[in-house]
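Showing just some of the chains, left in place.
Note that the chains take the letters A, B and C in the order they are written out, and that residue 1 is the start of every chain.
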Amino acid sequence: MTGWLPPEAWSAVALSLKVSLWATLCSLPLGVFTAYALARWRFPGRGLVNGLVHLPLILPPVVTGYILLLSMGPQGPLGGPLAQIGVVFAFRWTGAALAAGIMAFPLMVRAIRLSIEAVDPKLEQAAATLGAPRLWVFASVTLPMILPGVIAGAILAFAKAMGEFGATITFVSNIPGQTQTLPSAIYAFLQVPGGEAAAVKLVLVSVAVAMGALLLSEVIGRRVARRVAGI
Amino acid sequence: GEGRLTVFAAASMKNAMDEIAAGYEAETGNVVDVSLAGSSALARQIQQGAPADIFISANTDWMDRLEAEGLINADSRFDLLGNAIVLVAAKGAAPVDIGPDMDLAARLNGGRLAMALVEAVPAGIYGKASLEALGQWDSVAPMVAQADNVRAALALVAVGAAPMGIVYASDAVAEPRVDVVGTFPADSHPPIVYPAAKLSSSDNPLDAGFLAYLRGAEARAAFERQGFAVLAQE
Amino acid sequence: MTVSVRLQHSFGGFGLDVAFEAPAGITVLFGRSGSGKTTIINAVAGLLTPDAGRIAIDGWVMLDTEARVALPVHRRRLGYIFQDARLFPHLSVRQNLLFGQFFAPKSAPRADMGRVVEMLGIGPLLARRPAMLSGGERQRVAIGRALLAAPRLILADEPLAALDEARKAEILPYFERLRDEVSVPILYVSHAPAEVARLATTVVALEGGRVTGQGPAMQILGDPNLMPTGVRDAGALLQAVVVRHHDDGLSELSAGGVPLFVPRVPHPTGASLRLRIAASEVILSRARPEGLSALNILPGVVEAIREGEGPGAMVSLDTPAGRVLARLTRRSVTAMDLRVGVACHAIVKTVAIAPENVS
């Protein structure tokens, strides 16, 4: 098995899994919050927030990567201060996770937002009349009901994160073992003569992982939906 | 030792750098991490404070820019590699006598000439310069398909999407689906130079050793196997 | 505990301006569709903020637009029983029941889970999900959930409207028990006269956003002028005591000394209960009728006669059992020469006193 791909490739696979997993998990709470705000609140600047969320979908990924590099790099207006308090993204796997998370964010928010819009506000009102404060209503009523949507959104984001390349390589470079994700490795193999075979293998691994995640999301989503509906 | 070193190198050097890194690691016990990406992406990352120790660029423009900004140690800079640009065509194609007399547009016969971006990517810039010098550019320009990098241009020829392309000699060397049908005269374009240098921000004690290793015999052999001309003297 | 409500609110074409008091027991908000019942309930619940008003339970102010007090919904300590139950589908019956308990203040008089479950007969359902319950069971759980939130006020907006007759009959007794066993005031919206008659301690009659009458149920329901849904639904309420249970399946009651027979009621001898006699089901006779299959005959004196627009007339009869209303044709009124002060008999079929109207 290990002979099938060079060891660095395996380490890229492992790193991509780690990066995508963290990207998904860490952006999930913010994704749920953003989706909730967009679905339920009317506030000035709502259109702007919606636009910002979609920006990574719209911009060429390389541009998103440059924006990240400029703002979150060691000399960036955000990266500098953050580094002072020990939070470093630039040229770390954490940065790869940040880039992947941002690129996947619009997909996650869309999926979750739709499921929130499908929740009957009457149930939330019922919870409030029973004395539950707003946050508790969210945690005990809204969240369980949107779980299928959250899972679908998370897994879609995970799949997207597994494939993210342009923003990642632009922001955190392509350092083996640290920031070389599966797509970066595929890119590197494609840049030199004779690299295609290895690239194809990596593509297959990548497709297998992402497809597995998608299938999982359909199955889990359906099961959780049934559990939530109490059937 | 068990030191660690980070090298930012143009993506087109991957095969050679893999060999060299392995050789260096075997010899010294130090680990080399080679980050491969487009020269422009790497240069910008260096501008933004990337934690690299050594940069090998595929062109002099970005290295010049970094030097002007004081980001590389000018004393350590040297021209590591040279390359040639060649005309490639599908396997078995007849050779072309590259010169002012060739009618490249006619040879294309309505097909596309695959090149890297002629205003942005070094191989494309060199190719355009050569074609201009040979008086071919104006007739060929409408037929040029510009890829985002040399490898993509080569792929266009390899899969038959374009009958001919202009790529580095180093790229053409191992692509079985294409033949080199001509080499552009070195004086028809600015010198193709891959400069290497140590970053000013790096205080890695291994820098000097690795730069020296790049000039060494093993590195030279590896580069030459990949079709590069080695400019650096030991 | 008494809830006092004063509200003013206007929607585009509709203006609400009401003030009423709801003492302990069930206060029914009664009125036709669009009269503002739900608007009032929602304002009390805090789901709607009215233009002006004040809502308080004993001295505890939940809303006072002048003093700029408006407790958020979750601080009002309500038990809202919705028309459509609104159970949490992802929680078991037990978890639904316990939902409100977390938020009730420690000091609140806590309803005992066991007793509530017992009272509502939902013991066997505790582990199920709401999707697995029948409509009637679901509504019972909703009642339990509201009770267990230790509310200071229970709100119910047509809690039975979505149910068919059989389910309604299944739930009504639980509301009666609530009224009789729980001291929390209950605001109950309905437009079904039979339901009102059976449950109401107090009735607030609404029409077009105004209160057209309020007071004890007997008084309001016996007053055909106040019945907003028209004379067809009018009827009298009588207070009766269980005298005996007979072997042939009938229970004998006494209303002011007049014996009345109804299908066996579950109440013990001596228990006091309420009967509703719909005006449209009463036949009058000048002479005491003999040899009729109808067992219930109430002697009385004509108190008032009101003629409507149609062929009908409403006759109020003063009987020892209380006021009885009868809806006749004007032709009959003439033929029988009915006038105020004339003595006559009200004939009610035994089986016409349907179980829903016995309480």
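Keep this in mind: a residue touches a chain if its C-beta (ideal position, glycine included) is under 8 Å from a C-beta of that chain, and two chains touch if they have at least 3 such contacts.
Remember, it's a predicted structure, so these values are computed and weren't measured experimentally.
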Number of copies of each distinct protein chain, complete complex:
A x2, B x1, C x2
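FYI, only the chains that are shown with their structure count from here on.
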May I ask you to sort the chain touch graph into line, ring, star, complete or other?
line
For subunit A, which other chain has the most distant CA centre?
C
Chain nearest the global centroid, as defined over all protein CA atoms shown
A
Centroid of subunit A to centroid of subunit B, CA atoms only: how many Å?
35
Expressed in whole Å, how far the mean CA point of subunit B lies from that of subunit C is 89
Per the C-alpha centroid definition, the whole-Å distance linking subunit A and subunit C comes out as 56
Touching subunit C in the complex, subunit A uses residues 122-123, 125-134, 136-137, 140-141, 144-145, 227-231
Quick one: which bits of subunit C touch subunit A in the complex? Just the residue numbers, please.
45-47, 72-80, 82, 84, 86, 88-91, 99-100, 102-104, 129-132, 145-146, 149, 155
Complex contacts: residues of subunit B adjacent to subunit A:
6, 8, 11-12, 14-15, 33-37, 41-42, 44-45, 48-52, 149, 151, 171-175, 226
